[in-house]
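Note that one protein chain is taken out, while the other chains of the complex remain in position.
Showing chain A:
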Amino acid sequence: MSQIIDRRLNPKHKSAVNRQRFLKRFRRQIRKAVSDAVDGRSVTDTDSGERVTIPAKDLSEPVFQHGPGGRREIVHPGNRDFVTGDRIPRPEGGAGRGNRASNQGEGMDDFVFELSRDEFLEFFFEDLELPDLVKTRLAQEVAHQSVPAGFSKDGIPPNLHVIRSLREAHARRIALTAGKRRRLRELEAELAALKAEDAPERDIEALAQEIDLLKRRIAAVPFIDTLDLRYRNRIQIPKPTTQAVMFCLMDVSGSMDQYKKNLAKRFFLLLYLFLSRNYERTDVVFIRHHTIAKEVDEEEFFYSRETGGTVVSSALVLMRDIIRARYPTQDWNIYAAQASDGDNWPEDSGNCRRLLDEEIMPWLQYYAYVEIDNDYPLGLWQEYEKVAQRWPNFAMQAIDSPADIYPVFRELFRKKGIDR
């Protein structure tokens, strides 16, 4: 009488559309939440989604209902001590509602939910006002590499494997003519015997004709057939992942305020996202400097208040030393990003150029310099321009607001296309 049906293979996520609609509707609030989250989040933490809180009043779906006040009578379970006529003070929080409010659909708790990682990234990129192009490239899956994988019966002419094909043809010819050759040998032996016996000419003639026919038949088997062709086969396998290290260099002189550091952070975050998608293992080295440079953890990198004068080269020297000590260039792809407001001790800028030219750029995949919010580009910028002329894998841009972060990035991605 009952019918039992297995629906487990039916599509799930029927609510996906509704979920999208929800995200779309509250785009503004979610963007803000994501933006706040980026500030409080570590650069390397891109694997999780994000909890988003939306104020209840924004997403309430209003209906007509009773407000507090008037006269009401409610029946509750679990009485222990009350007797009829008892008078008790009103509980805190208005007209005796307490946590019962939610029962009446008036709960005012904020709405909290979890964005998936992809949703988080979508909003993150949107916050940066990236064009779709970059989003799709960032969202790409692991690259594939085509590798030889034996031979196949179909393919394109350039992949034809001549020896294999001929070997196949040879085998086929042997297979197709074996019977005939055996017969031929027999006939030839017979012929020789007949000749030896001086048999009648007529018999010899007949035998010779038969031999002739067989020979022609054997010759008629094609030397090579399309069946014989063999092609080199290639299959796509995930590209073997390698490792990358990303150096984050930041000027922490007094002029780098929290806003500038946050801009830098967004840049570093994007870079990290990019690297972690392309490399199985991505290290991050944080170097901060004023007059002296120091390797620090992320917390100190972005939030420490230590400050002083500026000697940019100190950071470059430290980076060079770390590369030499810990990141042999044959094993590591090395990226560096430097954020600064461009304010350097004048005589040091030349040092920086020399260091980059001679000791750093030859080993690097890419170096991106972002100068944040500097109205009068001076020494460092000018010296770096010279570096950029010599080294195609050196990019520099000025950044004033989150929307500016993207152009530097485009450079980075274009670069990748040429390199590989």
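One rule holds for everything that comes next: a residue touches a chain if its C-beta (ideal position, glycine included) is under 8 Å from a C-beta of that chain, and two chains touch if they have at least 3 such contacts; residues count from 1.
Keep this in mind: contacts and distances are computed from a predicted model.
Student: Quick one: find the hidden chain's UniProt protein name among "Stage V sporulation protein R", "Sulphur transport domain-containing protein", "NtaA/DmoA family FMN-dependent monooxygenase" or "Dihydroorotase".
Tutor: The correct option from "Stage V sporulation protein R", "Sulphur transport domain-containing protein", "NtaA/DmoA family FMN-dependent monooxygenase" or "Dihydroorotase" is "Stage V sporulation protein R", the UniProt name of the unshown chain.
Student: Specify the residue from the set A:12, A:202, A:216 or A:305 that touches the hidden chain.
Tutor: Per the contact definition at the top, the residue touching the missing chain is A:12.
Student: Out of A:74, A:162, A:220 or A:325, which residue would touch the omitted chain in the full complex?
Tutor: A:74
Student: Which residues does chain A use to touch the chain missing from this display?
Tutor: 1-8, 10, 12-15, 17-25, 59-80, 82-90, 95-96, 99-100, 102-103, 106, 111-114
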